[in-house]
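Missing here: one protein chain of the complex. Every other protein chain is in place.
Per-chain residue numbering starts at 1, and chain names A, B and C are given in the order in which the chains are listed.
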Amino acid sequence: MTSKSAGAPDPGSAATGNGPAVSRREFDLLFEAVRTWGRWDPADRGAWNRVTADHVRRATAAVRSGTVVPLALPWNTRPGPDNRKPAVHHMTDLGDVESPEPSTHKDFIAADYHGKGITHLDALCHIAYRGQLYGGRAAGDVVDTAGARFGAVSALGPLVTRGVLLDLPAVLGIGWLEPGQAVHAPDITAAEQALDVTIGEGDAVLLRSGQVRRRMALGAWDPDMASAGFHVDALPLLAERGIALLGGDGDSDVRPSPVEGVHSPVHALAVAAMGVPLLDNLDLEALSAATAEAGRYEFLLVVAPLNVPGGTGSPVTPVAVL
Amino acid sequence: MTSKSAGAPDPGSAATGNGPAVSRREFDLLFEAVRTWGRWDPADRGAWNRVTADHVRRATAAVRSGTVVPLALPWNTRPGPDNRKPAVHHMTDLGDVESPEPSTHKDFIAADYHGKGITHLDALCHIAYRGQLYGGRAAGDVVDTAGARFGAVSALGPLVTRGVLLDLPAVLGIGWLEPGQAVHAPDITAAEQALDVTIGEGDAVLLRSGQVRRRMALGAWDPDMASAGFHVDALPLLAERGIALLGGDGDSDVRPSPVEGVHSPVHALAVAAMGVPLLDNLDLEALSAATAEAGRYEFLLVVAPLNVPGGTGSPVTPVAVL
Amino acid sequence: MTSKSAGAPDPGSAATGNGPAVSRREFDLLFEAVRTWGRWDPADRGAWNRVTADHVRRATAAVRSGTVVPLALPWNTRPGPDNRKPAVHHMTDLGDVESPEPSTHKDFIAADYHGKGITHLDALCHIAYRGQLYGGRAAGDVVDTAGARFGAVSALGPLVTRGVLLDLPAVLGIGWLEPGQAVHAPDITAAEQALDVTIGEGDAVLLRSGQVRRRMALGAWDPDMASAGFHVDALPLLAERGIALLGGDGDSDVRPSPVEGVHSPVHALAVAAMGVPLLDNLDLEALSAATAEAGRYEFLLVVAPLNVPGGTGSPVTPVAVL
Partner (left out) sequence: MTSKSAGAPDPGSAATGNGPAVSRREFDLLFEAVRTWGRWDPADRGAWNRVTADHVRRATAAVRSGTVVPLALPWNTRPGPDNRKPAVHHMTDLGDVESPEPSTHKDFIAADYHGKGITHLDALCHIAYRGQLYGGRAAGDVVDTAGARFGAVSALGPLVTRGVLLDLPAVLGIGWLEPGQAVHAPDITAAEQALDVTIGEGDAVLLRSGQVRRRMALGAWDPDMASAGFHVDALPLLAERGIALLGGDGDSDVRPSPVEGVHSPVHALAVAAMGVPLLDNLDLEALSAATAEAGRYEFLLVVAPLNVPGGTGSPVTPVAVL
């Protein structure tokens, strides 16, 4: 997907697919260009350090209608092409274990949540490029079976900031981006113009490709084979804007990867170079409807990961408040 | 704990312990008195229906400093007297499973989270009194091995509202309430006065007993044997105020239970009678410090449970924004 | 599959599929006919009570070559049409958790093992017909979230007895029985004659349909849609012979079920009527080769389930010794 003129995105741009191809050398230069290593303290929070108390105040002050929209898919216990490690949910008390009164119902949840089936946050330790985590530490030195000693989700804590929805199908007047379709910088600026919103310092940027809607209409497919998502050439713009968080209904990477020898190049750039955690597998359908109704594509966003010491991320229910 | 004069809580009141004793008959009358069955639609969300868009707007507008405080204990994988079903955390990829680049670190989490070790939300289906869930449905009809068809956490969704911290140790100028110490209605009104805050319709009320601090100082004990928490005689006041959510650093119930034949009477009243979900095992130490510093005991509270269809609750990281 | 003359099984019988159809009334009569309720003490061990010390002695004395053959499929962590609840396997220590020396490697296993993907034993509490477990207890009275108080795998313990392999593809000179193909009493007697073995009191009967080989050759399919296995009309013969255990490379039931309104009629007859535990999803390929080489279809069989109090069965590695 590309668009020549910002105000008038080209609906036919889907034809361009996941390209252009990017060599490993070009990718490494890009990695250097967007890198923010050494900029913040604590480094574990990466770009979340951009979200100052002032940002938080402005984000909360921007609430208008008071509409609350959760952004998580249902906990998915059924295997499928997009759910290779199904989540687990067991009832462990049906009122017959602990003695009444009252009787209690309890359950157990479990998940190896990275993948395509569960809405989750990637902490900075999730991704290493050329063996290095964000900030330059060798992954082998700080991540082992006991967990991560740098970049863990417990070091991130929660995020409260302004969210911006890039609702590309809404901009383009289509149901969804086709799997494999890349989103480029001009698509972002076109969306900003069409949706009357400007991505700024400390913002959380959520890309809606419409793939949850597509899945509902056409059934599941393997997102590792084909997903709509950002082309790496969109990242310098996002880096320049100083975003704090990137997310979407996919996992932000267009697939197949256009980058030689790098299966998840947006992950590498966002997490390892820019210190920007990712939100994967959001359900943005209700938010799309709510923003359309409000005619406003910015909102308060709260992301509150589980407090897992050493964890690489967390299943989450991000919440948008319009 | 009781206090005759609201402005001057009696530090010696701890001596009164968990009483007075309550007969089953008295409890049943209390249950009737605070019951809100049939009041809302959807009934699954119970008292969260009190939190209208207007409440959300006011809660967000009340943010002052932009300070963000997470309220979750660390994911606790070590058994202890207060952690009988330890949480699980495994690293499932140390960069050696999925082929690079980038290399990825992944993990697995699991928990039978009800209990005393994990910060979690109780959904309405968690508790049945005399076989009935909130609203009157027979638990046996709507809860089975596949999950709950009424009152599930997936029906609750997230909560965004005003939070109020009842920081009793701060009010009393002590380190913590002793385990077994009951909190009564006059203690609540005294705290309101001392902390200059008034609990109102749709509020989330968080009780700090200081037991996280006590645990740090003195070591763990079995909270089922002795916990500070509300006496049932405090519930009519909370019902009258129209609270939406109740929580604390314990599980809200004073233990041992003062009610004949009812091991968790506050759970029964709040969840099953009033439709008020509970937040158990919060870490309120940082919030105590932040509210003291701000001199303000109200804040924006966001609770975003995992979206588990049929689930009885969820581990969560509630977030306070001051 | 049927065969007119015992000595010469009809290779064309596959064409008859899973029939003949059986009405619910006929099935209930069959259930009555093979029922052994009240015969043994302890009832939890059902037909394993047939295996006396004398049987054990004879079974061990029948060992000839000393060849040991394990019968378990690999622990399968990948979802598939025949593995809807994949097993879990995590490394929990790579020598970096516990301090050396020595360094230790540890792992975690988990499974909801009933299904088609994991080799397992069904204990008597696994199956209830018309609400009753083997022996007549109401399932609702003795099985709850805490486990089974009757018929648990912990009450079964291990089995050491003579095993008999009904290697039907070997008898028929074909690669495998087609999914959906039923095995009837005459097929059993024909196999006995062809393989020169006679099923007797206390024996474990293992049916090889060849479906593991078929899966390897043609890929996985959904065994709930079509599996080779016993037709219920074969059960009276097995009941008459006094078998202790029934198993196979499928789950013993031909599917689709030929019985009106009963999805797993062989399970109901074997487990609930006859007290015969089942071994599901065996890998019988190596045993088929070993028995063919030895020209002998009987062997010592040892089945040693995990000692799970209240458990409904267990993943196992049954062992044949020729």
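A few comments on the model shown:
In the analysis below, a residue touches a chain if its C-beta (ideal position, glycine included) is under 8 Å from a C-beta of that chain, and two chains touch if they have at least 3 such contacts.
Fair warning: this is a prediction, and the values are worked out from it, not measured in the lab.
Contact with the omitted chain, checked across C:117, C:277 or C:315, is made by C:315. Here one chain is not drawn; of C:49, C:92 or C:193, the residue touching it is C:92. Only one residue from C:30, C:43 or C:139 touches the chain missing from this view: C:139. Across the entire complex, the residue among B:96, B:196 or B:240 in touch with the chain not shown is B:96. Against the chain not shown here, chain C presents residues 52-57, 60-61, 63-68, 70, 72-75, 88-89, 91-95, 98-114, 119, 125-131, 139-140, 143-148, 154, 157-158, 160, 261-264, 267-268, 271-272, 300, 302, 304-319, 321. As for the chain not pictured, it touches chain B at residues 78-80, 83-86, 90-94, 96-97, 112, 144-146. Residue-level contact of chain A with the missing chain is found at 88, 90-92, 94, 108.
Just so it is clear, only the chains that are shown with their structure count from here on.
Computed centre separation for the pair chain A/chain C is 47 angstrom, with centres defined by C-alpha atoms.
With each centre defined as the average position of its C-alpha atoms, the distance from chain A to chain B rounds to 30 Å.
Shown for chain A are the residues that touch two or more other chains, namely 88, 91-94, 112, 144-146.
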